[in-house]
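Up next is chain A:
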Amino acid sequence: MSQQPLLEVDDLNVTIDRATVLEDISLTVKPGETVALIGRNGAGKTTTFRSVMGQTSIQGGSIRVNGTDLTDRPSRERIRHGVGFAPEDRRLFTTLTVEDNLRMSTWGKGDVDESGFRDRLDRALEIYPEMERFLDRPAGQLSGGQQKMVTVARALTSEPDIVLLDEPFEGLAPSVREQFREGVERIKALGISIVVAESNVRHAGEIADRGYVIERGQIVTEIDRDEPIVDNEEIKRIFEGG
Partner candidate 1 sequence: MSTRLPTFEDVQIKEVKGAILDKRLLTGGVLFVALALYPGLTMNAYHTRLLAWIMCFAIAALGFNVVLGYTGLLSFGHAAFFGTGMYTVVIAMQSAGITDLIVLLVLATLMAGVVGAIIGALSVKTHEIYFALLTLALAQLLYVLAARDVGGLTRGTDGIALNRPDFLGIPIGDAPAHIYLMGFYYHVILVCLFATIIVLWIVLRSPFGLTLKMIRENEMRAEMSGVPILRYRLYSMILSAMIVGLGGALYAVVVGHITPEYLDWTMSGEIVFMTLLGGIGTFLGPVIGAGGFILLQEVALNFTTYWHFTMGLVLFVVVLTLREKGIWGGAKALVDRVNDRRDDS
Partner candidate 2 sequence: MNERNTRISRRHFLKGSAAVTTLGSLAGCALLQEDFGGEEIDGIPDEPFRIVQVLFESGPPAFYGEEAMNASDMLVDQINEDGGLIGEREIEVVDRLDEDAGPDSLISDVQAMAQEGEVDMLMGIISSAHSLAVAPAADDQQFPFLVTMPGTYQLFEENPDMEYVVRTAGTNAAGAVGAVRMVEQMDDIETVVTVDPDYAWGHDHQEMFEAGLEAVGVDVEIIESRYPELGETDYSAHVSAIADQEPDLLFSSLWGGDIATFVSQGVDGGLFEAVDESLLIGDTGAPLLNSLGDAMPENVWLGGRGGYQPNYRYDEDESHREFVDEYYERYDQLPGWGAYHEWMGFQALQEGVESAVSIIGDWPTGEQLMAAMNNIAFEAPHGQHTMYGPQAVAPAVFGRPTDDHDLPVDHPLLGEFEFIEATEVNPPQDVLTMDWVDELEPVTG
Partner candidate 3 sequence: MSTKKTESTKQDTPTEPILRTEDVRKEFGNLVAVDGVSLEFYDDEIVGIIGPNGAGKTTYTNLISGALSLTGGRIVFDGDDISDLRKYKRVRRGLVRSFQIPQIYDELTVFENVQSSVISRNEKNNRLFTLTSRDTDSIDETERLLEMFNLETHADEHTEHLPHGVRKILDVAMSFALRPKLMVLDEPTSGVGSREKNAVMETITDAAIDRNIGLIFIEHDMELIRNYSDRIVALHEGRVLADDDPSTVMNSEEVNQFILEGGV
């Protein structure tokens, strides 16, 4: 435990419309790690991400990034502390071009000028070379798979230390999925930490170093590096109903 954790979530409690959505969620991500947050739909994965991004009202607990406590800070400060987010439902700005979508996060971080953005764009294109073809198209005209790519790329153009990928493979055709997985591998190769929310155990197993299993807003078990995710007992219980 020599390295300082990149992301520390401690005893997070969140309620929305009177329903307790997250209960005592704690998780830690160290630099360079890829961590999966595994759980079924509605288990609380997306809410966890939204809480890290500062979009829920938190009843208890704390969120620290790179050692800075961001629990009560405005949402927009996340990106400056090195957190990128690719939401499940993509949430691209459909009337803007792909390039402008990617530019948006550098504006948000505010650390580079246009030529700096160009460099970052090139790096993003190294991860997903296919984007080259549709950089000038409005994001709303892309196919689902292409949109997914842009969503991840948008999180990357702010040059984050850690990216949160919410169901990155969901709804992708098998061939695209493979392309996409390669992209994620390239992100890992850059040394960027990843937290990936997955309802698909196999996908999680393919890309993550270790994982947390979340059920009904609680972390029910932690799967460490040595154990294959697909073989975990808790996973089997939840997903196969045994």
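In this text, a residue touches a chain if its C-beta (ideal position, glycine included) is under 8 Å from a C-beta of that chain, and two chains touch if they have at least 3 such contacts; residues count from 1.
The set was built so that all candidates are chains of the complex that A comes from, given by their letters.
What you are looking at is a predicted structure, and each value in this text was computed from that prediction instead of being measured.
The candidate list 1, 2 or 3 contains one chain touching chain A in this complex, and it is 3. On chain A, the positions that touch candidate 3 within their shared complex are 18-20, 38, 40-42, 170-171, 198-203, 216, 239-241.
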